[in-house]
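What you see is the complex with one protein chain gone and the rest in place.
When the chains are written out, they are named A and B in that same order, and each has its own residue count from 1.
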Amino acid sequence: MSDTHAQTVAYVREGMLEQQAPPTKEAGAIRWLRENLFPTWLNAIMTLVAIYVIWYLLSGLLPWIISPTWFSGSLSECREILTGAGQSTHQACWGVIRDRWDQLVFGFYPQELYWRPVLALVVLLAGLAPILFGRFPKWFLGFSMASPFIIFLLLWGGPIWFPVMVALGFVLGAVAFRSAVRFNQIVGVLAAILVPILFWLFLAEPIADALTSVLPIGLESISSKQFGGFLLSIVIGVAAIVLSLPLGIMLALGRASDLFIVTKLSVGFIEIIRGVPLIVWLFTASLLLNYFLPPGTNFDLTLRVIIMVTLFSAAYIAEVVRGGLAAVPKGQYEGADSLGLSYWQSMQLIVLPQALKISIPGIVNTFIGLFKDTTLVLFIGLLDPLGLTSTIRASTDWNGIYWELYVFIGLMFFIACFSMGRYSLHLEKKLQREHR
Amino acid sequence: MKKTVLFGTLAVAGLTAAAASAATLDDVKARGHLNCGVVTGLAGFGAPDANGVWVGFDVDVCRAVAAAIFGDKNAVEFVPTTGETRFTALSSGEIDLLARNTTWTMSRDTDLKFDFIGVNYYDGQGFLIPKSLGVTSAKDLDGATVCIQTGTTTELNLADFFRSNNISYQPVAVQTNAEGQQQYLAGACDVYTTDASGLAATRATFENPEEHVLLPEIISKEPLGPLVRHGDNEWGDIAMWTLNALVAAEELGVTSANIGEMSAAPTSNPEVNRLLGTEGDLGAMMGLSADWAKNAIMAGGNYGEIFERNIGENTPIGLARGLNAQWTDGGLLYSPPFR
Partner (left out) sequence: MSSMTDSPPRESFRLSQLIYDTRYRSMTIQVLTLLLVCVGIYWLVDNLLANLASLGLQPNFGFLDSRAGYDIASSFGTWIMNYSSASDHLTAAFVGILNTLLVAFLGVILATILGVLAGVMRLSKNWLVSRLMAVYVEGFRNVPLLLWILLIYAVFSEGTPRPNDFRPGPDGTAAASMIWDTFAITNRGFYMPAPVWGANSGLLAGVFVASLVAAIFYRRYAKKLLFDTGRLLPMVWPMFVIALVPVVLFYFLLGRPVSLDYPVLAGFNFQGGIQVDNPLMALWLALSLYTGAFITEIVRAGILSVSKGQAEAAAALGIRPNRAMSLVILPQAMRVIIPPLTSQYLNLTKNSSLAIAVGYADVRATLGGITLNQTGRALECMLLLGLFYLALSLIISFLMNVFNNSMKLQER
C-alpha cells in the first residue's frame, strides 16, 4: 500500500511537526494580560486607574499597619518605641489590642471562667451541625435540642435545675401531645401548649427551688451585666435569631394563611416592626419596655435588648420563611390535602420541612445583618466591641487611640460575616443543584 | 413561640432583678449587691481598667455605699449608662444609685422625680481652646465652631450664653468625651466645652497640653452629685450619709491608713467615735451595722484620698481641689455633724 502511495504522492511527512510556541502576544502572562486587563482602550484606562487606586491605598496603609508596637503598654510607650526606632509617630499602636484583647472578646466576664463562653461556643457549633450540614445520627438531634439549655447554663450559670425544669416543660408538652392526640388533634395541640405553660407558671419554680436546696449542683452565677465585647454581640445575635425562629415561622404561616384576621394581624406586626429602625426599638427597649411590664418586674437591660431584637428579627425571619413557603410547589400543598392531612399535619410533615430548607440561606443572611446590627447597642450603654472603644479610650493609658481599635473590630466582623456569607452562598448553590 | 415563653419564664425565674419597690435597702440586701449606674467611660471619673475593674472618682462613691451596707467594697455591680439612658435606668429600678457626674438641677429633682443626695464635685462649664487662636475671652467666640456633648445641661447653658451675649456659633454634637477630644484635636471645632474638670482632664492627656488653654469664663454652676429615686427616704439617707461620712472623715483626719487604729478603741474626739461606731450606734438608725462608716471609709479612703487618687494633682488628670476643698480650707465641702 505504502508503495503505491509513495509513487502518487511526492512527499509525505513521516513525523509530526514540532509544536510551535504560540506568538508571544497570544501566550502565557501576556495573553492573559491582554485579554483580561487591556482588551480595549477604555479597559486599559480602567485598569490603570484601578492599579493607581490600589497603589494609593496600600502605600498609605501599609506603613501605618507595619508598626513594631505590639508589646507597648500605653500610648506614650508606643510613641517612645516609635521615636526610639527613628520612625514617625503616625503609625499604628497595636499594643492596645494585646492589652485589651480579653476585654474586647469577653467583656467583664470573670477571667478564671473564660472556658465557659468558649465551651458554649463549641456546644453551639456542635448543636448547629446537624441543621447546617445534614446527615447526622438521630441521637445527635437530641443533643441539638438540649444545647440551648446547656449554653444558657454555661453562660449565665446558677443552679442546674432552672434550665432542667424549663427543658422538662417541653418534654411534658411533647408527652401531653402524644397522649392527647389519640383523642383529637386539636385537643393534642391545646394540651401541648397549655401543659408546659401551667407547669412553668406554677410548678417549675417550687420544684427547682426544692431540688436546689436538696442537691445544689450548678455553676457560679454570672450576671449579664458582665457580658461585653464580642461575647455580647454573639449572645444577642444568636439568642435573637434562635428565639425568633419559632415566632417568625408562626408569623409567616399567619401571613400566608387564608384566615382574614390572622393575616392582617401578622402583616400589621411585620410591617410595624420593619418600618421602624432598630435603633428606635433599642431605645424603646432601654427607655420604655419596663413601663409595659407589670409594676415591679424588672428585666436587666441585656435581656430587654434580647427580647426587642428577637421581635425585630422575627419580622425579618417571617419574610424569609414566607419566601420559602411560596417556593414550595403548589402540588405539594395539594398532595398533602389529597392525603387528608389536617392543616398542621400538612405544614409539619410536608410544607415546612421543604420551605425551611429553602429558607436557610436567607436565615443565615438575616443573622449576618443582625450580628452587624448588634453594634447599635452601644447607644444604650451596653459595652459591645464598639462601645468598649470609648471606654478603653477613657483610661489614661490609651487616651487618644482611635483607628487601631476600629480597624481591629472591623477586621473581626469582616472575618465572621464574610465566612458566614460564603457558607450561605455554598448552601444556595447546593440547594440549586438538588432542585435540578 | 414556645421558646419565647421559655425565656420569659427563665427570666422571671432566674434573672429578674428585684423590683423598684419602696424599700430599696431590703432589695439590695436580698440581692447581695448594689447596682450602681456609672459613666460608660470618662477618664478619672469612671472607666474599667485592663482587668475589667472599674476605677474612678464616681466609682469610689459607689464602692463606699456598697461597703457601708455590706462591709464589702466589691459588692457592687456597675451599670454603664449614657447621657440618654441614665435617668430611665434609675427610675425603672435597674440601678439603685446613679453616680455619673450628673448636674443637680431643680427640674431633675422635682419633675423627673429624683433626689440628689449631695454634691461630690463642684464644677462649672468652661471652654478649651488652642492657644494659637489668640482668644482670651469666651465673648470673642463669635462665629466659632463649638464641640459639645449632647444630652447634657451644657447644651442649654451654651445656647443661653451665646444668646445673652448676642453672638453666634456653630455646634458640633458629640456623644462622648473621647469623641469630643478627637474632634477638637483634629480641629473640627475651634472650642470644646464641657465641665471644667472634664476639660482639664482631657487637656492633661494631650500630646502637647501647653498648646491649649482654658478660657477664664465659667458660664454655669454644675454641682455634680449622686442621685437616687424620689420617694424612698431611708435609702436616700444611706447614700447621703455615706457621702457625708467620707467628707467628715477628711475633716476629722480619719484616713484609710489610721482608721484601723482609730476604730479599735474610742479616741479622745467624740465625733470620730460616733462616726466610726465606737460610741453610740448611728448605723442602727439607718438599718446598718455600727461600723458602716468605717467600712465606707476603708473602701477607698476619705474624700480627700479618693480625690487625690483619681483626679488629684499627682494623677494625669491633675485637678486642684479649688471649690472642692473642705470649708475649713476655703472650699465648699461641709458635712453636717454626726450626732
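Methods note: a residue touches a chain if its C-beta (ideal position, glycine included) is under 8 Å from a C-beta of that chain, and two chains touch if they have at least 3 such contacts.
Note that the coordinates shown come from a computational prediction; the quantities given were computed from them, not determined experimentally.
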Using the whole complex, pick out the displayed chains that touch the missing one. A, B
Contact residue for the chain not shown (choose from A:144, A:284, A:332 or A:354): A:284
Spell out, residue by residue, where the missing chain touches subunit B. 83-84, 87-88, 91, 111-113, 132-133, 141-145, 150-151, 155-156, 158-160, 162-163, 169-175, 182-183, 186-190
Residues of subunit A (touch criterion as defined above) contacting the omitted chain: 35-37, 39, 43, 46-47, 50-51, 53-54, 186, 258-262, 265, 271-272, 274-280, 283-284, 287-288, 290-295, 368, 372-373, 375-376, 378-379, 386, 402-403, 406, 409-410, 413-414, 417-418, 421
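What we mean here is this: only the chains that are shown with their structure count from here on.
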Partner subunit B, residues of subunit A touching it in the complex: 79, 99-100, 102-103, 107-108, 111, 148, 152, 156, 158, 162-163, 165-166, 169-170, 173, 193, 196-197, 200-201, 204-205, 208, 223-226, 239, 242-243, 245-247, 250, 283, 286-287, 290-291, 295-301, 303, 306-307, 310, 379-383, 387, 389-397, 399-400, 402
Within the complex, subunit A is touched by subunit B residues 1-7, 9-21, 39-44, 46-52, 77-82, 84-85, 88-89, 92-94, 175-179, 181-182, 185, 205-207, 315-317
